[in-house]
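Once you've had a glance at the structure underneath, I'll fire off some questions.
Note that one protein chain of the assembly has been removed; the remaining protein chains are unaltered in position.
Up next is subunit A:
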Amino acid sequence: MSTPSQTVGPYLALGLPWADGPTVVEEGTPGAVWIRGVVYDGAGTPVPDGLIETWQADAHGRFDHPDDPRGAQPGFRGFGRCPTTDDGEYGILTVVPGALPGEAPHINVSVFARGLLHRVVTRIYFPENTAANAADPVLAAVPAERRDTLVARKSEDGYTFDVRLQGEGETVFFDV
């Protein structure tokens, strides 16, 4: 019987951020990109007391994890964590993951905030992978008119991925 989830509350910034949380890879790593975005509430107001966490495979689509049945590939943390600023912004420095068996390259995202009694989970896909995205079973299960909320946009130093918790253009969230 699982322990229930509760909100991180407004003071999550005390306990959760790490100095190196936003850098899944070190600055200067070949292929490193910034994924940046803003978290918005249902009134279109930026959320200043949220936290984004990311989990992903490495550039070859591998995980440093014993439950990867293909065998763990040591060395890639795969995890990023960034609190939102007063303007609702976050940024994660990482590499674009490789494809996974039967899935297009993607990053899993958890969003925590005051007012969220349970994390909400979404996925970041990449706009250049047109064919792989079209064949991705998770994207296929999402209503066609909402799929673009899961696809990042190219930006100057990587990608932009905004999160809209509610309302117009609401991000697709998953039941994990």
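Keep this in mind: a residue touches a chain if its C-beta (ideal position, glycine included) is under 8 Å from a C-beta of that chain, and two chains touch if they have at least 3 such contacts; residues count from 1.
In this section, contacts and distances are computed from a predicted model.
A.B. asks: UniProt protein name for the omitted subunit, picking from "Aspartate carbamoyltransferase", "NADH-quinone oxidoreductase subunit J", "Oligopeptide ABC transporter permease component OppC" or "Protocatechuate 3,4-dioxygenase subunit beta"?
C.D. replies: The correct option from "Aspartate carbamoyltransferase", "NADH-quinone oxidoreductase subunit J", "Oligopeptide ABC transporter permease component OppC" or "Protocatechuate 3,4-dioxygenase subunit beta" is "Protocatechuate 3,4-dioxygenase subunit beta", the UniProt name of the unshown chain.
A.B. asks: Return the single residue from A:L117, A:A131 or A:A144 that touches the missing chain.
C.D. replies: Of the candidates A:L117, A:A131 or A:A144, A:L117 is in touch with the missing chain.
A.B. asks: Could I get the residues of subunit A that touch the absent chain, sorted low to high?
C.D. replies: 1-16, 18, 41-43, 45, 47, 49, 53, 55-57, 63-65, 67-70, 77-79, 99-103, 106, 108, 110, 112-121, 137-138, 141-142, 146, 165-167, 170-176
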